[in-house]
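Read the structure below first, then the notes.
The complex appears here without one of its protein chains, the remainder shown in place.
Going by the order they are written in, the chains are A, B, C and D; count residues from 1 in each one.
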Amino acid sequence: MVRFLVTRLAGMVGVLFLVVLFTYAIFFALSPDPAVQICGKNCTPELIDQIRTNLGLDRPFYEQFLGFLSGLFVGTTYGTGANAIDCAAPCLGYSFQTGQPVLEMFEQRFGVSATLAVGAAVLWLFMGVAGGMLAAIKKGTWFDRAATGAALGGVSIPNYVLALVLQYVLVVKLGWLPFPQAVPFGADPGQWFLNFVMPWLVLAFTYASMYQRLTRANVLDTLDENFVRTARAKGLAPRLVWRRHALRPALTPVVTLFGMDFAGLLGGAIIIETVFGLNGVGKMASDSITKNDQPVIMGVTLVAAFLVIVGNVIVDIVYTTIDPRVRIGARA
Amino acid sequence: MTISMTTLEAETGGAPSVGVAPPAPRQGVWHHLLRNRGAVLALSYIALVALLAVAAPLVVKLSGWGPYEFDQSAIDPNLGGLPIGPLGGISAEHWFGVEPGTGRDLFARIVYGARTSMLIAIAATTLTTLLGVLFGLLAGYHGGKVDQVVSRVMDFLMAFPALIFMIAILSALPASNRAPLLVLVISVFGWPYLARVVRGQTMTLTQREFVEAARASGASGWRIVLLEILPNLRSTIIVMTTLAVPGYIGTEAGLSFLGVGVVPPTPSWGQMIAQSMSWYAVDPVYFLLPGTFLFLLVLSFTVLGDRLKDVVDAGERR
Amino acid sequence: MSTTSTGHSTEAEAVAPAAASAPAASTSRGADPLLRATDLVKEFAVPGTGGLLGRADTFRAVDGVSLEVRARETLALVGESGSGKSTTARIVARLMDATSGEIVFDGEPVTHAKGERLRRFRSDVQVVFQDPYSSLNPRHTVERIVTAPLLYQGRQVPGGTRAFTQQLMERVGLDPDHHRRYPSQFSGGQAQRIGIARALAVSPRLVVCDEAVSALDVSVQAQIINLLRRLQREEGFSYLFIAHDLAVVRQIADRVAVMSKGRIVEQGERDAVFDDPQHEYTRTLLSAVPRIRPEWERARREAAAARAASGHAEETAKQTEEETT
Amino acid sequence: MSALLEVEDLTVTFRTAHGPVDVVDGLSFTLERGASLGIVGESGSGKSMTSLAVMGLLPPTASLRGRVSLDGAELTALPESKVRRLRGDRMAMIFQDPLSSLNPYYSVGMQIEEAYRAHRAGVTRRQARKVAVEAMERVHIADAARRVDHYPHQFSGGMRQRVMIAMALSTEPDLLIADEPTTALDVTVQAQILDLLQEVRRETGTALVLISHDLAVVSEIAEDVVVMRHGLAVEQAPAERLFSDPRHPYTRALLDAVPRIDDEIGELRAIDSIDVVGGKA
Partner (left out) sequence: DGGSGSTASTAGGLEGEPAEGGVVQVLQNADYSYLDPAKGWDGGVNNFYRLVYRTLTTPASGSAEDPNEIVPDLATDTGTVSDDGLTWTFTLKDGLKFDNGDPITSAEVKFGVSRAWDPEIGIGSPYAKQVIDAPKDYQGPYVSGDLPTIETPDDTTIVFHLKAPFPDFPAVASQPNFAPFPVGSGAGDEFLNDIVASGPYTLDEYTPGSVINLVRNENWDPATDEVRTAKPDGWHFQLGLDPATIDERLLAGQGADVNAIAGNLQPATLARLQDPKYQDRLVDWPGVCTTYMGLNTTKKPLNDVKVRQAISYAVDKAAVQNGTGGTMLADIASTTIPQSVAGYKEFDLYPSEGNTGDVEKAKELLAEAGYADGFDMTLDMRTQPKLQAQAEAVQQSLARVGIKVTFNPIDTSKFYETIGTPKLQNDAAITGWCPDWASSASTVIPPLFDGRRITDKGNSNLGQIDDPAINSAIDDALAVTDPAAANEAWGNLDEQVLEEAPIVPLLVEKVVLLPGENVTGVYSSPGVATGGLDYTGVGLKDPSKG
């Protein structure tokens, strides 16, 4: 187990390093001169050079990259003298647009993304897994057809279209819900719920459809397993056969997928946040892309990748608790 | 993006079992597929869109308006450029109505948009399939170090917040010709999902005795891979590919929606949806048309992939 | 040279008993054996151990195995599951490299043979596997399958693919008209014949049969055993015959080697091993074989003989006769 | 008093894409309490379907005609819920492949307990666990008290099959159906399992149906034997009669084909038909 964890973590660090290097290199090569951005609307070539020197942009790639790396661990100071900006470890750089440290920006927006992700995840797990299970037991019935049809539709409809249609119906026409705004839970739990419920629904719908299909297929496969036949041969009640013997193995792949999807969402649901104007990480990413705020894009990419990788490791660890074969045979 | 990358794998259920399979002869698959109503409908719609896409210039000659021609007489300058007439300006002249602001013919733009969507999705699918199969086979067959390297690269690509990164790259790169770039970027992030499945199956197949038999017969590594293993991946590849197409159609639409799709004035469905979104209340036809076309195309490919998978699985169980 | 002129072991006289146990037994026979393996060792890394740092633990699947197969004779390798039989077979067939040890084929060392030498070795040594379906590529037709070895060795198919395939199929007792069928369109026994046909395609001198009949039904098993025996008689092959079913081994082997936990614990002429097992493990193995009670057997044979005498013979014979070409 | 198991004119039909197929065709036999019956036949002859039909576990695409009664109760006429209560209690079954037949997610102890508790209302976990340990001891699993918490993949093939037997025996059923219980096992382990089955029968008086394609295996255990081919019982007789005086040509052929360890080295009598298992294609 310990060895497994160590190997896993070492792999994770390796992948993260690759992500950092790759991202940094790409943006180093592609992005327009940040000095020009900082310099603003009316700017002279001398001023640009001045800014480049101050930010160390005139140094070679590897030096800048090492600087960035060391910033992650020990922090950095941007600029010199009175104008120096301290960026404490882990420093992901600071926004050329707003001058804010990227990590701070991230922290400010993470709440919204997390709320979105958690709420949607609860919904989609419920809808997807329960729907998939029911459809599998009732295979061939009208319920199965309806649920499977809805899931097919769900994976096919772009969520921005769905978002708009829902907003038009629920908010504009019926007035049941407000236009979504990121109301903090602490401020007013009721409003918080009303404001988030539509984004949750939209976000959850696509995933729920996917999970429904996956769950249904897995459960059907598991029902074909010999050990389910054994359980039936023992004379167990159908519900028990179901719950105990069919579901647990069937849900294992769902867990893997969930880990990745959820971690991915924490890194920002870019379209939903943009469509609903919720200031989460995804919105921040798309805004910074529009403004070409390179350090922010890079920061978001890194943190999002970090979350996905950590998510994977967590899934692996969770696996060891749900699947005894992995638990004991850390060697598997 | 409508469909996250992980879907693909989920839909095919990770690694479908490699049956000790019957030939599953081609005509058998067709024969069973054509008996399924859903599959037939899906195929017909795909065929229709493909036909429209291929014959776009001809079709547009028939309908009378090109995709880039402005028709100022069809819109009302005093109402923000809203199409004149009910249903978004649908008329004998403009079969699907016109685009607000420009008066361009929506039928022509949808037909040409089909070109873009299909072309990009199919090109991306081809490229991902090539990459995915190649690397999947490499990793699965050789195992050991090769597998380690390929698997790490896949982990790395899959760990990336692909959408954010795609947008960032696409918006940063010079964009005179976006379509190949889109295909490239989509493929770079897409192949690991196929490769993972191919790798898994190759690993099981490599354990099978016929591989050993081939080796005992003196087959070299690449011959085993190409002549012995690859044919057994056929159904997996077909199914995965069919299921990948709707994903990429969705991805293209999503990227276009976020403003990094194909270069205007070339129409694409995603771009049309993005532009039509603000008009949904006043010109619902404009909003619904590209959305419906897209929805149906994605749905058709998904249904087709699903049914194909059923047929192939059933064949393998036989 | 062996005095055994056919694989028909009933005729085989007892040979020098010196061949009894482990280390290289080559001295007992004047001539060189067709294949000689000396001191084979195979270690596998235990998966999951080792990792980034440190060496993986190893596990010895084959631990100092020496054996030899003589021309036109059948050496059977028996032992329980996991004793290292298949691993030994793979090493001998050069499908896997031994950790240490040496293999000599037809007087030439082939342990590390490469290129042209390995190619020749490949056409001299062929393998028939346990699971007939698994060992045949489900996506290839019989034609593809049986000509594959020639293709892989870059040789011409003598007389054209079709004719060659049909002639091979006839030799193993398959309907030549089925040459375009896929393996799944055959029964297990038929599929196993395809596997044998593939081995025959390159006219090998040694055929390694790794549990070639274990997966088959009794009746089908009998057909295949008969076929293998017939081919040995006709073509003069040597077999390295791996099995866990001692009853089958008794039927086909000239000599027997018993493996346990990666080692050969007993080796000798068939009847010597069966009638007078020296090693405790061999005795356990023998006693575990299920048997039909001898008195029932006797009664049945008598009844059969009686029936034959009373004229039912024709009918029965038709039903049960070994099918031949 | 009626026999323990009576099967009368049992026919199992599969609905397939190419029309209905009878895989068991008019099979009848009876089994007395404590007796043992062997069913032999080549692969695909319908042995497993027969046993599944008795247990009421046929796949959904199969339908059944004829009559199966256990201890006078006509299973084929009972509602599923009633049959379910008999299953695992009065009649139990063990399957060919012990690894896939055990749920990898639960400890073997839990799986045995579960079988027991399903039919003993009000049994505490503790009691059930004790039964599980005892059952495991009875099938000679050393250190049962500790191993009860292990998972299937931690056992060897023979031990898994023992666990399956322990599970089946935990409720002391009247009837035990063993469908090819030793096919996946080594000869030595096979011998142990066969001994174990004999021992269990002796000790508990459970009637046994042993299914195998290996005539020698059946001959060691069964008192009566049914020989099946293509879904039909071609011959049914007490073991001694069947083995010493087989009447049906197919039975004879089958017996001739068995390789013998003791003598008779020579051409084996094989059944002359390329299509013996032709049904597979």
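One rule holds in what follows: a residue touches a chain if its C-beta (ideal position, glycine included) is under 8 Å from a C-beta of that chain, and two chains touch if they have at least 3 such contacts.
Everything numeric here is computed off the predicted structure, so don't read it as measured data.
K.L.:
Where does the absent chain touch, in terms of which shown chains it meets?
P.N.:
A, B
K.L.:
Pick from A:Val19, A:Ile51 or A:Ala204: which residue touches the chain that isn't shown?
P.N.:
The missing chain is touched by A:Ile51.
K.L.:
Return the single residue from A:Thr7, A:Gln64, A:Gln181 or A:Thr252 that touches the missing chain.
P.N.:
Considering the complete complex, A:Gln181 is the one touching the chain left out.
K.L.:
Could you list which residues of chain B touch the chain missing from the display?
P.N.:
Interface residues of chain B facing the absent chain: 68-70, 72, 75-82, 100-103, 171-172, 175-176, 178, 259-260, 263-265, 274-275, 277-279, 281-283.
K.L.:
Go through chain A and note every residue touching the omitted chain.
P.N.:
Answer for chain A: residues 32-33, 36-45, 47-48, 50-51, 54, 79, 81-85, 94, 97-100, 105, 108-109, 167, 171-172, 175, 178-179, 181-182, 274-279, 283-284, 287, 289-293 touch the chain left out.
We take it that only the chains that are shown with their structure count from here on.
K.L.:
Identify the chain whose mean C-alpha position lies nearest to the mean of all protein C-alpha atoms shown.
P.N.:
If we average C-alpha coordinates per chain, B lands closest to the whole-structure average.
K.L.:
Would you say A-D or C-D is joined by more C-beta pairs in contact?
P.N.:
C-D
K.L.:
So, what's the distance in Å between the C-alpha centres of chain D and chain A?
P.N.:
Using C-alpha averages as centres, the distance is 51 Å.
K.L.:
Give me the residues of chain A that touch two or more other chains.
P.N.:
329
K.L.:
For chain B, which residues are shared contacts with two or more other chains?
P.N.:
none
K.L.:
Would you tell me which residues of chain A are touching chain D in their complex?
P.N.:
225-227, 229-238, 240, 244-245, 248-249, 322-325, 328-329
K.L.:
Give every residue of chain C touching chain D within the complex, in rising order.
P.N.:
Going through chain C, the ones touching chain D are 9-10, 80-81, 173-175, 184-190, 217-223, 225-226, 229, 244-248, 250-251, 274, 284-300, 303-304, 315-316, 318-323.
K.L.:
For the complex, which residues does chain B have touching chain C?
P.N.:
These residues of chain B touch chain C: 19-23, 208-210, 212-220, 223, 227-228, 231-232, 234.
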